[in-house]
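The complex is shown incomplete by one protein chain, all other protein chains being positioned as in the whole.
Which chain is which? They are A, B and C, in the order written, and residues in each are numbered from 1.
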Amino acid sequence: MKRVIALLITVLLLAGMFTGCARSSADQETGGTADYTIGIVTPTLSTSEDEFRAAQNMAEKYPGVVKHITLPENFSTEIETGLSQISSLADDPKMKAIIVVSGQAGLLPALQKVEEVRPDIITMTAPIWDDPALMSQYVDVNLDTDWVRRGETIATKAHEMGAQTIIHYSFPTHLAKEVISQRKDAMQRTCEELGMKWVEVVTPDPQTGDGTAPMLQFLREDLPRQIDKYGADTNVFGTNCPMYDVIIDEAFKQKFMVAEQCCPTPLQAYPTVLGLEISEEDAWNFDKVNNMISEKAAAAGMTGRLGGWPMPATVFLPQYAVELAMKMIEDPGFDYKDVKQLNQFALDVFGYEVSFDNFKAKADGPAFENYFVMIMDTILY
Amino acid sequence: MRNFNIKPPQIIISLFLITLVFLAYALEMNLVILFNESLVKLVMNGVLVLSLIPMLNVGAGMNFGLPVGIIGGLLGMCLAVNFRMTGLYGFFAALLFSLVICAVLGWIYGLILNRVKGREEIAGTFIGFSFIPLMNFFWTLAPFQNREMLYPIGGQGLRPRISLENYFNNILNNLYVIRLGDIEIPLGLIGFFALIALFLYWYFKTKIGRATIAVGENEAFSKLSGINIAQTRLLAIMISTIIAGWGICVYAQSYGFIQLYDEPLSMAFPAISAILIGGSTGKKAFIFEAVLGTYLLQSMYLFTVPIANAILIPELTEILRSFITYGIILYALLVRERRRNMV
Amino acid sequence: MKTILEISNLKKSYKGIVALNNINLSINAGEIHGIVGANGAGKTTLMNILFGNPIIHETGGYQGEIIYQGKTISFKNCKEAIDNGIGMVHQEFALIPDMTVGENIKLGREKTFAFTDRLFGRQFSFIDRKHNDESARQTLKQLGISLDPGIKIFDLSINLRQFVEIAREIDRNNLKLLILDEPTAVLNKNDALKFIEILRGMSKRDIGILFISHRLEEVQNICDRVSVLRDGKLVAQYERGEFSINTLARDMIGHIVTKAAAAKRKIPPRPIISFKHFAVEMPGEEIKDLDLSVYEGEIIGLTSLSGHGKLALGYGMMGIYPIRGEVCYADIKLLKMDAKENILQGIYVLPDDRQDLGILADQSVENNIIFTGNQIKNMFRKKSLLPFSGFIDHSQSRKHVDKMIQDFDIKCTSLNQKVKELSGGNQQKVCIARALTVDPRLLFVAEPTRGVDISAKEKILHMLLEINRSRNTTIVIASSELEELKRICDRIAVMVEGRIFKILSPDASDEDFGLALSGEGGVEHEKF
Partner (left out) sequence: MRINQQVYRFLNSEHLVPAVFIILSFFAWQFSGLSGTFVLNQVITRFIRDGILVLSLIIPVVAGMGLNFAITVGAMAVQTALLIVIGYQVEGIPGIVLVIIMGVFLSALLGYLIGRILNRVKGKEMITTIIIGFLFNSIYQLIFLVGFGTLIDVPNKDIILTRGIGVRNTVDLGMYRDTIDKLWLLKVGGIELPLFMILVVLIFAGFVFYILRTRLGQEVKAIGSNTETSEVLGIDTRMIRIKVMILSTVLAAFGQLAYLQNIGMFDVYTAHLNTGIISCAALLAGGASIKSAKIRHALIGIFLFHTLFIVSPQAGQNLFNNAALGEYFRSFVAYGTIALALIFNVKHENK
């Protein structure tokens, strides 16, 4: 029996070796129009639809060039698989750029590995949440929304909308992340400068405990309590995307404000909460979705109390990253370290006003020259 | 008749809770609102805790395979939402669908557990773990038509969270609410809970119910007395599964969302620790213990977070909570086995 | 000859029940000392004390003194006993089935590579397998067996396992005292002879041997001295040649003044149930080939030494253990043993293991008494609007239970008291009351008076007689209490090795019973 097993392994291995090789050579002939590929890694559909669909969209736009794969569903506990998923992209000899998109930490080792094995591949994050200093050191291009500055802008915007209080919801493992913790500090500072009340609440931790359910359940109970205490002119901010299903839902009931979500997007929470039925052809029509939200907001008397970005940052960044990677590969003269060029590129390709900036780990620290953070113009519903 | 002797976990949790109430009072929190919420939380989680009772009493141990029943309930609700059934009608349709689905799932689950007698707990854990990804396949591929349930962009596969706003959100919570001053008593919700508790009470009074308890207490005796052990166990496991399915329906209507994909996984541990806090030994459980335990545990959850936010290091609360949950389950395992060894 | 073991004034009781009383015993080096006694005579307790079984220590130790090789000893666990050179061959083999013969023989004394021994200490030194196997092979050879030490135990026959177990003890260099618990029980005649030869050889090496057996013939053949235990007391001690099989048998059973509780009667031989080549695979208590007809209306006793199958009959009837053979009940062949079906047919079984199988300890007296009747025969059901609800009609059931409590004098505070709070005797009465509730035609009872005090004992025996006389219920009592059987039975069947050895009248002499229990005195079934 043992011998049979051994034989089986050998035969299968040999067979695989040959067929495997044959397959890759066949691929070469039928490749795409371009003679390179770009790999993009996103979370799974059920974890985060935006990034997944954005990447899928790019894969459809550039068939044969963009290759889209996903991270494990149960990400935090199965990092190992995530790592091998990323490095599997470097297995393709034509691979020229790898883009990793995930609101998670711990993927950096894979990119390091890629840099080590295939230094010719451009590595890009859009974004991952590892330590910024390390990311800047090991990854070619890092893109992200401007966490720290958003601490200021959100507070300012909430103030403009008329908020008296800002409530900040987060939980231990999130607060343990540098940028989130800095954003909170910035928000608190701005808030106090503008004379608003600052309330900080810690929710049950979805990453270490029993998943998101207890956290959301807590929000359900806590939001009415807080609004009861501080009044409806309160802006609520949560650091974790799933929170917004409850936050937006409660916002419609309690009439408080949400100036911006943690990942500002019309596609997060709104469709679920408002029961939007988005037809297939409208799937990428953000203006239409925004209008639908505005209508519902008006119907609920919430006009001007909800805000966001016109296009989801989580859709924009992955797509921008893909375009940027293609530009960098096709046009070696393009200076990706120049912020102005990046802004211009965004305007050229997407038609949105975007302002990129170099990220600084500390307010007075040095800027990282390959770590760019962006902010979009906001809209109000 | 039955003496509920007080055990260490109950004392610890009760003392903890009393301290919390005092703290809440000292911090000028609105105790009435907290009380109102504690009632809702009791029922919201209580049905799931009740669902553990038949399995415990038939000797199949703590149901770490709770996700099996929960998935049945989720499926039932998804069907109801898919056919756009709303209001009470929608909710009861969901209950009906889950009843059928859970009966089938429970039957299969019971057959498996009968095979692994004596190891139900560990087997249940992994049956739950492996059933989840299997169902994830289903959620992603199932041909549901209601676009409110589907991914907003892609149009195929169910969303991780489906809002019940337009269907039967809070349908029980808002049914026959009686207001006594500031105190709100949701009669409909509590009534539903009471009905299920009553059903269990009735079940254990019937002939088959008495046989169930006998099998759990002394399987060999029951066998000598001509009881069909396998069938009795199967029935108890099916009832457990069905009530678990209904439990998630009650939970979801109160919560406002149907939560799919990996969410059911995290429901088993809090439910189990609730019944243990109530004083169950993990070998046998009374309805009273389930209700008491759920109330203690959920009120503790309710109180800790706002209080700790006010006075303690915020992180501490969440960690302490998981510490208590697992600590109590471990305690129950130790005590139960020691008792068995002593007999 | 040197004395290696000196026991003086040894006393041991479990929860007030005396198991050993004032035992004085000495064993010399090179002596084969036989110990005989019926069940419950205290043999096992004596062995447990000598071998340091933790159960002795856990139940409060013992009184008296044991001097072993000149030192007073009191072992807390088996390891201490083994380290001190005491060996034991267990009746139900202490062998690890998943390990090889060699590993089993050498377990705990493996030869290891010397340098790892020095390097990592005893526990962590590497085993020299080849050397061990070779040494085990040699030891087996001493026993006259050539067996590959690489074979796993569960591939061996029972006979060979016994020899492996003995080889393990012989293999020990420090062995001074060997305790043998029914070592020849599983051996066939030839192997038993071979085995006895080995023992003789060992005794020549100055090893003291404590030989516990019920094969009186063997005891007579090989023992230098024999001690007879009865009811925890040492009743007789003989030197070789001083005794016969008959004297031993008489001493084992003792002289009992039998009160003839039941008048002698003639039961017409009309079988209510008959067994043909009936076998029950109950581990440790196997029935191998039972041929027996039970007559309608009689009380028949079933007795044997423990392990010979008397307890298995009831369990077999309820389908707890697999059975083979043919059973004819009330002229109908029972094809498969289904507890529910059998109860409906009028067969009921009260098990010997009351705590584990006989009661629902956490439930009330009432629930215990009515449980089976209610579950199987639908008795005491409330005739309510909902026919399927199956509630209990408590007015009906209470009446019944109250009557039972009165009739049988069950001492409880109320019918709601939990059964676990009752004494053993009253628990047994509850069990019998439950059986009565079902009103069986044929009742199997096992060890009805075990662990029960004297007054309850009398009551229970009366209950059984009463049931038999007034309801004409046929009763099969499996018991090791010969005296009690003699008082109430019409016939007593003695089982040996899973077969009916002899059916005796309750009037038969103690000697006859002693011989029959030991499997001596001819194989012919004596009819009377």
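Everything that follows uses one rule, which is that contacts are C-beta pairs under 8 Å (C-beta built on N, C-alpha and C of every residue); 3 or more make two chains touch, one makes a residue touch a chain.
The structure presented is a predicted model; accordingly, all values stated were derived computationally and were not measured.
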item: Touch partners, limited to displayed chains, of the chain removed from view; value: A, B, C
item: Which residue of A:I79, A:M161 or A:I379 touches the chain not shown here; value: A:I79
item: Touching residue (missing chain; options B:Q10, B:N45, B:N136 or B:S240); value: B:N136
item: Absent-chain contact - pick from C:K11, C:R129 or C:R381; value: C:R129
item: Contact with the hidden chain (one of B:I122, B:I178 or B:L195); value: B:I122
item: Among A:S88, A:N285 or A:Q344, residue touching the chain not depicted; value: A:S88
item: Chain not shown, touching residues in chain B; value: 64, 112, 115-119, 121-123, 125-127, 129-130, 132-134, 136-137, 140-141, 157, 269, 313, 315-316, 319-320, 322-323, 326-327, 329-330, 333-334, 337-338, 341
item: Positions on chain C where the hidden chain makes contact; value: 53-54, 77-79, 81-83, 88, 90, 93-99, 103, 107-108, 110, 112, 116, 120, 122-127, 129
item: Positions on chain A contacted by the hidden chain, ascending; value: 1-2, 5, 8-9, 12-13, 15-17, 19-21, 23-24, 27, 44-46, 52, 68-70, 72-74, 76-81, 83-85, 87-88, 91, 105-106, 108-109, 112, 116, 130-131, 134, 172-173, 175-178, 181-182, 185, 207-208, 362
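Note that in this section only the chains that are shown with their structure count from here on.
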item: Rounded Å distance between chain B and chain C, as computed from the means of their C-alpha atoms; value: 47
item: Mean-CA-position distance for chain B and chain A (Å); value: 34
item: Touching residues on chain C, where the partner in the complex is chain B; value: 318-320, 338-344, 349, 351, 355-363, 367, 371-372, 374-376, 378, 381, 389-392, 416
item: Chain A - residues contacting chain B, complex; value: 45-47, 49-50, 53, 56, 73-74, 171-172, 175, 200-205, 208-214, 216-218, 220-222, 225, 228, 242, 245-246, 249, 267, 271-280, 283-284, 289
item: Footprint of chain A on chain B - complex, ascending; value: 30, 33, 37, 41, 133, 136, 139-140, 147-148, 151-155, 157, 159-163, 165-166, 255-257, 259-263, 265-267, 269-270, 301-302, 305-306, 308-309, 314-315, 317-319, 321-322
